[in-house]
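One protein chain omitted, others in place.
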Amino acid sequence: MNLSYSEAYQAFRAEVRAFLTANWTDADRASDPAPDPVKASLGSVVRADPRASEFRRQAIAAGYLYRQVPRRYGGAEQPADTLKATIITEEFKRAKAPAEILGQGPSMLVPTLLAHGTEEQRERFVEPTLLGQIRWCQGYSEPGAGSDLASLRASGVLDGDHWLVNGQKTWTSNAAEAKWMFALIRTEPGAPKHDGITYMLIDMKTPGIEVRPLRQLNGAAHFSEVFFTDVRVPRTSIVGERGRGWSVSRSTLKAERALIGNAGFARQIFDGTLALAQLTEVRGRKAIEDAVIRDRLTDLESRLLAAELNGYRLLTTNARGEDPGIFSLVAKLHTSTLFYDIARLAMDISSDRGLLAPGEPTAPFSGMLFEPYMTYYALAIGGGAPNIQRNVIGERGLGLPRDARL
Amino acid sequence: MNLSYSEAYQAFRAEVRAFLTANWTDADRASDPAPDPVKASLGSVVRADPRASEFRRQAIAAGYLYRQVPRRYGGAEQPADTLKATIITEEFKRAKAPAEILGQGPSMLVPTLLAHGTEEQRERFVEPTLLGQIRWCQGYSEPGAGSDLASLRASGVLDGDHWLVNGQKTWTSNAAEAKWMFALIRTEPGAPKHDGITYMLIDMKTPGIEVRPLRQLNGAAHFSEVFFTDVRVPRTSIVGERGRGWSVSRSTLKAERALIGNAGFARQIFDGTLALAQLTEVRGRKAIEDAVIRDRLTDLESRLLAAELNGYRLLTTNARGEDPGIFSLVAKLHTSTLFYDIARLAMDISSDRGLLAPGEPTAPFSGMLFEPYMTYYALAIGGGAPNIQRNVIGERGLGLPRDARL
Amino acid sequence: MDFGLSSEQTLLSDTVGRWTESECKSTRIRQIVESSDGHDRDLWASLGKIGVPGLLIPEVHGGAGLDVLDLALVAEQFGRGCVPGPFLGHAMATSALIAADHSQACARWLPPAATGEKILAFALGEEIGTWEPAQVGTSFHEGGLHGLKPLVAGAEIADALIVVARDSEGPGLWLVERDAPGLTTTPLSGSDGTRRVAALRFDGTPAQKIASGTSAAERARDLGLVLLAADAFGGAWRCLEMTRDYALTREQFGQTIAHFQGVKHQLADLTTALAPACSLWWYAAHALDQIPEQAPRHAALAKSHLTEIFDDTVRTSIELHGGIGFTFEYDLQLWFRRALFDRAYLGEARYHRERAATLAGWPA
Partner (left out) sequence: MDFGLSSEQTLLSDTVGRWTESECKSTRIRQIVESSDGHDRDLWASLGKIGVPGLLIPEVHGGAGLDVLDLALVAEQFGRGCVPGPFLGHAMATSALIAADHSQACARWLPPAATGEKILAFALGEEIGTWEPAQVGTSFHEGGLHGLKPLVAGAEIADALIVVARDSEGPGLWLVERDAPGLTTTPLSGSDGTRRVAALRFDGTPAQKIASGTSAAERARDLGLVLLAADAFGGAWRCLEMTRDYALTREQFGQTIAHFQGVKHQLADLTTALAPACSLWWYAAHALDQIPEQAPRHAALAKSHLTEIFDDTVRTSIELHGGIGFTFEYDLQLWFRRALFDRAYLGEARYHRERAATLAGWPA
């Protein structure tokens, strides 16, 4: 165990800092054409305007972004080094410079293309995806399917050089802004449930696609329903073999779990809640001075630290090429439960003002805590409902038998 | 809703009090030949020596004990009146007079005999059981069976005028002191699982019975294993029809659930915990002054009150002849969870002294809280493990389908 | 002794339940939630026809003269049905007015309040998290009320306000009419669109003193706590049923999810926490009717316990629904927001548990 930075790493940090000073100025920081406070609050700069893309290209060339992606597909192709990765993240945040694009394209599609895509697909999609020029949405869930991907019904029928796609996807994040979707489509109706599904790349501009936003409890519309009516997708626009989409998608699902299990968002709402406790005066004293609030805060902080440090452990096992085993399987459920409990404490700290909606001036933090409270639910649902996680932990982690199939 | 005592009931209370003054004197109170502080702490006087039996006979004649049991079998045969029952309980406790005998004989066997027994069985067993002259143990659980009574294996084979019983029972309460056992014995090996079981009354003095106490975590031996080797039980010593023991036993199980769901014991350990908080000084102040302890105590008190008041509700529906439905099904699980949480708070109030064993003088309350902490586990296990309760609530209470049978 | 509902009470509960099912379907709730003031005059008039606004009001003033327990049974059904409107504030205000027993004010305001023709609201809390009548700062001096009530349920549409304030004699109750000069009402955007809140500002607002002391205000506060507890019980029960019904129809891996023991046990655990807690608000309501010295503590315990259970129930319900539970289109969100209100309004659970500890006489 070594959490300290050796001289070599201190030099690396200086190098990153010098790069940032030279390439991302105050003017750049102020140049965001469409600043989004909610997204910015997620902690890293996600803008994808031309200036940001230009900077990202420089940062990739310097070896700082997309370090695991080969140079020939637009990545930095650097040896795995979690300490360097941490330094880069810290310094980019400090400089408010565009970091790696989060979201489903870079984190889910790109690993899949690198593992299973054709050379042509990699050349066409990887770099623009990494630079934020192509945004992706995921077409997995369907009404009546949810976590049970084997029961998907959206169908593709080969018609000459094209697949004719019909059906419906739901819980699709960012469908309205996405240029492309990676989707699971049933193409071999006679095959057993897990077979017969094909991993398909679909241009969202294709005629016959309709996107209907689903409004969420917090009033936002992160999710949509997507309807396909005789949508024509080129025959070559599939990843991996026809009918093998189930196994192709599993690398992506693994990436999704890691993304959602990340404790960063839990840290953010914990810090917000702690600040709320320090600022909110309830019944004549600061909430932080209340023994019950202190007890709950430190209890939650223990769980948060466990999540964060477990994340370091996973990074380490990953860097060493070891199997993280159960410590990886539990991460998502552990963190999503934590989101809720932190947000609930924030509501309690807000006392009776907790019922005011975001933006109401007399709400503590202008009701900002209402947002994470709601967001918990989205996060708890994303990446498989908690009971599916429990099955995975029990079966793959503890070696318990699979559920009876009726 | 009417929780007040009308004049008629006030007169009834005066009558009970006068009876007690006349028939249970200070000398009687002091006459217990074998006082047991633990049992006495359970709140009612359970002694069954001749003086207590004599008093009980008088109290039955006056209409105060065993009010639901017909006179011809030794009960008081009074109309159901929960208010009168409450007054009797309160006044008998106040006078420290022998109350109804608790335990499995009066509460489980007697209702079964009244519903399914022969006239001869009722005449022979009911009155001595009510007076504490015959103590009973229950022979249901077996190693490898537990809550799954359908898989019982202890067998009875008819051999002339007797059943030849072989096998083993376990988790048998008070087997060492009991004169008789009511047991479920498999008598029809060819029948489907739920059929083929017979409800049998077994004299514990019969040759071939061996009782081995099981020591519990708290060092006591409330439970035993009972081994049967060619035990000869008279052919007539069965309740209900041969092979119908499963349904005969269900009335008893219902009675057991009511007994264990009773909130009285939870009240007792809550009051003990509250007293502990008021007496124990931790870090320079009484535990009761600590905001965290206060918060937890009032939270638990809410749950306790819910359990107690729900008990009143069940008494009322019972008295009205209405179906209590789900409010009855949940009572046991609700209360057993509460036991644990109260006991856990008691351990926390005891702080580091909570690790001292009962009787250690520097332990708060001389370690008395250790006992309820342990006892929770016995209570949680008694009457069906929590997961069995959850199934019952889900299936019978909420109408969810039965588990898949593999 | 009898701890159960009378046949009249069961009938009342059933009547209101049928009313919510027929008059207050979710499409209508959604319309009201999206309206500017959250008040549907027809809905309120329909409630007036079945006597809800005047349930507590003595018959001499045109009401039904029923008990708090009866009103709490209505609140339970309203929680079950997520009924929008000024019910809570109106009930608290009429209770305060009845307890104040000011003959002129009662004669003028109770008859129209009983029919629902006039709506009342109750203005108590000021400082964040504090709902103690003895601690208000709003004061009557120089012929008018001065002060701020930042969180008053139903204030925007109320025809008159019962305001807890103080003068040189100490705390008391004042009655303020809607159009009184110096009264500013600022509707607030709350997370629950079915119970609206507004801030009230008094700048020398003329007001009629209707009571001295705190007892009428405390009774109204305790009534509010019981009604929120009953609302939470009804709401939680409904969420449980919706989730049960969803589990019975939603298929996954070739069977309904109700077949999964994990789901069954989650629902059983929720039921186990919820069902016995019904008795808590029954008893607290009964205490307000019959054992007033026990009412403040039992109201505090009922409110804190039931509103936390409601929140737990909503949480698990949404988890078990999966993605659909998180959308506006699905009705569950209405109760999600209802639970937030029940939990926060009149003070959070921790506040009322501490109050209960103090009311028990535990040394602090």
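Lettered A, B and C in written order, each chain numbered from 1.
Rule of thumb we're sticking to: contacts are C-beta pairs under 8 Å (C-beta built on N, C-alpha and C of every residue); 3 or more make two chains touch, one makes a residue touch a chain.
On a predicted model such as this, the values are computed, not experimentally measured, just so you know.
Peer 1: Which residue from A:Pro143, A:Gly208 or A:Gly394 sits in contact with the chain not drawn here?
Peer 2: The missing chain is touched by A:Gly394.
Peer 1: Which is it among C:His61, C:Arg166 or C:Lys264 that touches the chain not included here?
Peer 2: With C:His61, C:Arg166 or C:Lys264 as choices, the missing chain is touched by C:Lys264.
Peer 1: Name, in rising order, the residues on subunit C that touch the hidden chain in the full complex.
Peer 2: 260-262, 264-265
Peer 1: Going by the touch rule given at the top, which residues of subunit B touch the chain that is not shown?
Peer 2: 141, 144-148, 150-151, 170-171, 214-217, 219, 223, 280-284, 290, 292-293, 340, 344, 347-348, 350-357, 359-360, 362, 364, 370, 377-378, 380-381, 385-387, 390-391, 403, 405-406
Peer 1: Hey, which subunit A residues sit against the chain that's not shown?
Peer 2: With respect to the unshown chain, the touching residues of subunit A are 1-5, 9, 82-83, 86, 278, 286, 288-289, 291, 294-295, 297-299, 301-303, 305-307, 309-310, 312-313, 315-317, 319-320, 322, 326-327, 330-331, 333-334, 337, 387, 389-391, 393-395, 397-401, 403-404.
Everything that follows uses one rule, which is that only the chains that are shown with their structure count from here on.
Peer 1: Compute the distance, rounded to whole Å, between the mean C-alpha positions of subunit B and subunit C.
Peer 2: The separation of the two C-alpha centroids amounts to 41 Å.
Peer 1: Provide the list of subunit B residues touching at least two other chains, using ranges where the numbers run on.
Peer 2: Touching at least two other chains: 291, 295, 404.
Peer 1: If I count partner chains per residue in subunit C, which residues reach a count of at least 2?
Peer 2: Residues 255, 259, 263, 350 of subunit C touch two or more partner chains.
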